[in-house]
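A short write-up of the structure that comes next.
Heads up, one of the protein chains got dropped from this complex, but the rest are sitting where they should.
Should a chain be cited, it is by its letter among A, B and C, assigned in written order, with residues numbered from 1 in that chain.
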Amino acid sequence: MSHIHPLNPETMPNEPEKATLEGKNKFLGLWFFLGGETVLFASLFGTYIALRNSTAGGPTSQEMFGLELVFIMTILLLTSSLTSVYAMYHMKNQDFKKMQLWLGVTGLLGLSFLGLEIYEFAHYITDYGFTFRSSAFGSAFYTLVGFHGGHVTFGIAWLITIMIRNAKRGLNLYNAPKYYTFSLYWHFIDVIWVFVFTVVYLMGKVA
Amino acid sequence: MENTNSDKIRAYQKQKNKEEMQKHLISFGLMIVLTIIAFVIVATGIMDKMFVIPVLVILAAIQVAFQFYYFMHMKDKGHEMPATMIYGGVWGALLTLAGLGVISWW
Amino acid sequence: MKGWMGKFRALFILGVLALVLTGCGKENLTAFVPKGYGAESSMKLIILSIVVMTFVFLSVMIIYTIVLFRFREKKGQEDYIPKQVEGNKTLETIWTVIPIILVFVLAIPTVIATFDLADVSGAAEEGAISVDVTGNQYWWHFEYQGEEIQTSQDMYIPVGEKVYLNMISSDVIHSFWVPTIAGKMDVNVENTNQMYIEAYEEGVYWGKCAELCGPSHSLMDFKVVAVSPEEYEQWVADMQSVDPEEEPQDAVAVEGKELFEANNCMTCHAIGSTGSNVAPNLTNFGNRTKVAGFMEMTPENLADWIQDPEKFKPGNNMTGTYPDVSKEDAEKIAEYLMQLKHTEITPDVAGN
Partner (left out) sequence: MSIAATQKRSFSAILWDYLTTVDHKKVAHLYLFGGGFFFLLGGLEALIIRIQLIKPMNDFISAGFYNEMFTMHGTTMIFLAAMPLILALMNAAMPLQIGARDVAFPFLNALGVWLFIFGGILLNMSWFLGGAPDAGWTSYVPLATDSATHGVDFYVLGLQIAGAGTLMSGINFLATIINMRAPGMTYMRMPLFTWTTFITSVLILFAFPALTIGLFLLMFDRMFGSAFFNAALGGNAIIWEHLFWIFGHPEVYILILPIFGIFSEIFATFSKKRLFGYTAMVFATMLIAFLGFMVWAHHMFTVGLGAMANSIFAVATMAIAVPTGIKIFNWLATMWGGSIKINSAMLWSLGFIPTFTIGGMTGVMLGSAVADYQYHDTYFVVAHFHYVIVGGTVFGIFAGLHYWWPKMFGRILNETLGKWTFWVFFFGFHFTFFVQHFLGLMGMPRRYWVFLNDQELDLGNFISTIGAFLMGVGVIMFLWNVIATAVKGEKAEADPWDGRTLEWSIPSPPPFYNFKQVPLVRGLDALWIEKTEGNKQMTPGEPLDDIHMPNGSILPFIMSLGFFIAGIGFIYQVDHKLWYIVLYGGMALALGTMVVRSLKDDLGFYVKKEELEREAK
């Protein structure tokens, strides 16, 4: 059971996340999960595209959407993607403290993204009376963006759990895959957001 | 463990990791640029409506390719299966989008 | 179209004959004996595909039978180890290429026919007949465009002419199907579907709802009454000159009319071409083929229906919307409704 002891830099392989069979399995498993998520979000995007003009007399996307806020949110999330890469960089260099630090930053960026999203939703609801129930467009909008937001929330919860869990233990071959799969998941959230801001906000602004 | 050889390997790995990180920084920079371009196109309305949507989609696709290939290491060895699955997913996604986006209106 | 058809015409007729002899369902209901354009197009493809499939099935079964007879384990040779064959390029190519060819044989006519049946451009032509069809739980409504005619349950069309249908549903998805003259098409809620039907012969054709739409889905029948073009003209004229206020002849029916008005029936049912269409339009009701689409047209049935429609069509939208009607009253109303005959052109004319 040697693999649970914290490893010193000497014995730690360069890719600790894939050094054990469990690690390899987790790595593949998460990638496959993301493959499935691709179709999952495609179904939501498809639904949104089909319903984006079904406003039932309510406000349209052109009237409501503001680009500034979305731009800030985008930059936040993109940056959090970079910080998580940076954390993985430190993992490869076996610098546990720095890894935790940068993951912390990632989490904070994610939280601020969520905060802005909630603010945005509140803004549409109070200022435009635009809700989940107003029209098919409303349902599709909140569901698509909300599903993404839900993924962010879940990601943050996951991050917090592994960070606290391993704070005292340091990096080892048992938890390295957990960190790594988290970072993959987090990137994927960013991938989805790229399409959200493109399809929902930018295209919504165009027509 | 007092093996100098392993130290060398370490050092070499560190160097490689660093280079890798620099690549990541560059791709991050590019992603930000792509994002800005996309937002600017829409905010200023300089482009003809006909072209905007395809251009936006292409920009998004490039950006996503960066995420996958650099940030998520899909370019590296040992990622054949992940790549297959993601492409499978993308294929499924395209069909779904075609189904819902195009032929639910007739 | 004609080319490949020619070759199969003989077979087609032969097939139809065989089916008629062996019993292929009720006339004017079965899809086996097509009497309309759409049904015929489908039938051609059905026959073509059966021919292809017979060939396929025989090929499989011949090999299968040989295998089973020749290659069984022999007594006393239980230890015999057959040669471990990996494969055979030629054979594998053969059974890849032949199916591809067969698929083409079927696919090309399919595509041609699909486009042919989807071509509703004729609807815009001068004198084309267009009918707005509405599917409702569990009845059908028909409005003749530009003619100010409304009917329910029985739709009249002239023989030999394309009749264009614009179909929409008021509640859930239904599907319009008259097997003997045309294949089906769904009746959706959010968009109008277009198709055309054309009957070759006079007759009363059974229509069925083919998409699950609730408990009484199986009872959502209707009829297409195909009459000669002259008779159709007359029917149109008669229907346009209906006087909804017309007093019935005998006393019972007069009483029935009063009861009909007193019992709220008019809030939903209209007679004549104006008025609400949340319930079957009862113009010319006396000439209907069936009560509520599927029950035999007798005064008893009608009176029973009026008293308790739920018993006959579970979940229908008439139940409980009007005051209880006594047996006598129901019979009087039935008498009145049975006398609503507004035209000489009846299903009998079409040969019911």
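By our rule, contacts are C-beta pairs under 8 Å (C-beta built on N, C-alpha and C of every residue); 3 or more make two chains touch, one makes a residue touch a chain.
Treat the numbers as computed from the prediction; the structure is a model and nothing was measured.
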Touching partners, among the displayed chains, of the absent chain: A, B, C
Of A:Thr79, A:Ser112 or A:Ser139, the one touching the omitted chain in the full complex: A:Ser139
Given C:Thr30, C:Gln153, C:Asn284 or C:Gln307, the one touching the chain that is not displayed: C:Thr30
Positions on chain C contacted by the hidden chain, ascending: 23-26, 29-32, 38-39, 41-43, 45-46, 49-50, 53, 56-57, 60-61, 63-64, 66-68, 71-74, 77, 80-88, 91-92, 95-96, 99-100, 102-103, 106-107, 110-111, 113-115, 117-119, 171-173, 175, 177, 179, 182-186, 188-191, 193-194, 206, 208-219, 221, 294, 314-315
Chain not shown, touching residues in chain A: 1, 4, 21, 24-25, 28-29, 32-33, 35-37, 39-40, 43-44, 46-47, 50-51, 53-56, 132-140, 143, 161-162, 165, 174, 178
Interface residues of chain B (partner: the chain not displayed): 81, 85, 88-89, 91-92, 95-96, 99-100, 103-104, 106
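One rule holds in what follows: only the chains that are shown with their structure count from here on.
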Euclidean distance of C-alpha centroids - chain A vs chain C, Å: 52
Approximate Å spacing (C-alpha centroids) for the pair chain A, chain B: 15
Chain A: positions in contact with at least two other chains: none
Contacts with 2+ other chains: residues of chain C: none
Chain A residues touching chain B - in the complex, by the definition given at the top: 9-11, 14, 18, 28, 31-32, 34-39, 41-43, 45-47, 49-50, 67, 71, 74-75, 78, 81-82, 85-86, 89, 92-93, 184, 187-188, 190-191, 194-195, 197-199, 202-203, 205-207
Partner chain A, residues of chain B touching it in the complex: 1, 6, 10, 13-14, 17, 20-21, 24-25, 28, 31-32, 35, 38-39, 41-43, 49, 52-53, 56-57, 59-60, 63-64, 67-68, 71-72, 78, 81-82, 85-86, 88-90, 92-94, 96-97, 99-101, 104-105
